[in-house]
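Just one protein chain is left out here, and the rest sit where they should.
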Amino acid sequence: MDPRPLIISERLKEVKRVLAVVSGKGGVGKTLVASTMALALAERRMPVGLLDLDVTNPSCHVVLGVEPSKETPPEDMGVLPVSVHGLKFMSLAFYTRGEALPLRGAGVDDVFKELLAITRWGMLEALILDTPPGFGDVILDIANYIPGVGFIAVTTPSRLSVESLRRLAKTHLGGRVVGVIVNMAWKGYIPEDLGKTGFKLLTIIPYYPDLEACLGNPGMLLKTEFAKKIDEALNLLLK
Amino acid sequence: MDPRPLIISERLKEVKRVLAVVSGKGGVGKTLVASTMALALAERRMPVGLLDLDVTNPSCHVVLGVEPSKETPPEDMGVLPVSVHGLKFMSLAFYTRGEALPLRGAGVDDVFKELLAITRWGMLEALILDTPPGFGDVILDIANYIPGVGFIAVTTPSRLSVESLRRLAKTHLGGRVVGVIVNMAWKGYIPEDLGKTGFKLLTIIPYYPDLEACLGNPGMLLKTEFAKKIDEALNLLLK
Amino acid sequence: MHEWALAEAIVEAVCGYLSKRGVNRVASLKVAVGELQSVDEGILRFAVEELFKGRGVEVSSLVFEKEPAVFRCNSCGRTWRLEDLGIPEDAREAIHFIPEVFHVFTRCPHCGSQDLEIIQGRGVYIGSLEL
Partner (left out) sequence: MHEWALAEAIVEAVCGYLSKRGVNRVASLKVAVGELQSVDEGILRFAVEELFKGRGVEVSSLVFEKEPAVFRCNSCGRTWRLEDLGIPEDAREAIHFIPEVFHVFTRCPHCGSQDLEIIQGRGVYIGSLEL
């Protein structure tokens, strides 16, 4: 018998809401949205956590400017997330020293359960989950082990990405979606296609060529138009 | 005993080279690169195949303009790839009717083995594989069951993507990489960071805002600057 | 008739096993045939026999065993049989080629999840082989 499933809900007992940033396609901005969302909530002085569940390719630490080999989550009857920029941050990168982890799904599933079983978040208004692209072990585990979770689906306006959103709507995971963020929208984009999914639109974020320079610098990132758009989405989500 | 592993090499006996388009990060252009590469080789009148192995989120059919619910791979002592635009095309989308397939890694591994065990490619100069982002079951299976495979790594100039390329170089899969394509490069981008990986640069492709309109229209796609850049990469790869 | 491709896989695997041991006869071969894939056993048997003949391999006892399909829902923990899942008839053809696509066409009858695991009865494999 695996002892971890039951303890996972125990560990999240004092977490008011869990929001997982998801998408069928990669590269749509999940990591940037999840990280900025967590930073924006911390700016509002809300106790917030950020958990990078893109297990084989974690990158929230790059956005936050955290050097994973220089920091270790402290041990205290479990492990405590690392405090950075006013938020509590946990990532597998702390244990892989930032290197790649080639891993099959069964291993990803084990990592998920272990991370959630040992990390003590304490009281949080919100825990933001960054996830890998696609609908594999991590997304299925989130749906199974975190009953109240809400999915924030991210898409670009590209047909390849909207098609993938349409498909998500038709799966059993579709019911978890609390809203959609359209990211890297080109000028004049009209979200007609989204109608078919029935999902609520949270915000449309343009493509900002200068955003790259803010990676690793949360202070700068929070001052961008991108962060303002994320704030818009949060207002809709939290009301 | 699983009867499929041995037959996989049998099925690829007459395939001269297998090239898998890979990346740790999603959304870097793998699907567009793989599809355009296959189309460009077909233009050269080479017998070429395209296999979409992005099992939980296939999208090559969208680029090729193939409606997966209207076409079925013919049966003939196995299944035959569908002939479109001068190439042989196989995708799980033919069997999922284009819908999403939420699937854990163990299932993805089974799909890989089944698809490769039953598909009869015949004689091909090249078989191009489109893959899901990250280093999970599909990539590990490709490395294990297709001994001569070459990886074409795709990256954008973003730190998040180059970091993921650096990590790939340090895994046991790094030795499979036959070249790198930098895609969606901004003006003035200099590929300094690539030096660290030791990978060969095949081409640098700019971001073309009009490319979206060519999705689903191979004729138009082949006339773009993007396709010319892919041709450049092919010249380096095939010489 | 993609059963022929599955037969080739079985024969290739057995021949690989035999050639490593330098023999060309099998006392008993059991092939498990999972219910989910609904393989045509008659065609499969015919193809396997033909292919072994072509390879000069003699198989004294060749048995095909139907394996009932059993599923477990990873969301609610319940187990199910194939008939419980009510997979639509027109999806069976696709599942016949790639069994995993059943995930697209079915849900857990109890909780609606698509996160079903197939515990047994997926497809064709070699159950046992005696020289």
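Note that the chains are named A, B and C in the order they appear, and that numbering of residues resets to 1 at the start of each chain.
Throughout what follows, contacts are C-beta pairs under 8 Å (C-beta built on N, C-alpha and C of every residue); 3 or more make two chains touch, one makes a residue touch a chain.
No experiment lies behind these values; they were computed from the predicted model shown.
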{"item": "Shown chains that the omitted chain touches within the full complex", "value": "A, B"}
{"item": "Chain not shown: contacting residue from B:83, B:144 or B:235", "value": "B:144"}
{"item": "Per the touch definition above, residue among A:82, A:103 or A:202 touching the missing chain", "value": "A:103"}
{"item": "Hidden partner chain, touching residue among A:12, A:32, A:50 or A:117", "value": "A:117"}
{"item": "Missing-partner contacts on chain B, residue numbers", "value": "140, 143-144, 171-173"}
{"item": "Chain A, residues in touch with the chain not shown (by the definition above)", "value": "1-7, 10, 75-79, 92, 94-97, 99-104, 107, 110-111, 114-115, 117-118, 120"}
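By our rule, only the chains that are shown with their structure count from here on.
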{"item": "Numbers and ranges of chain C residues touching at least 2 other chains", "value": "74, 114-115"}
{"item": "Contacts with 2+ other chains: residues of chain B", "value": "99-104, 107"}
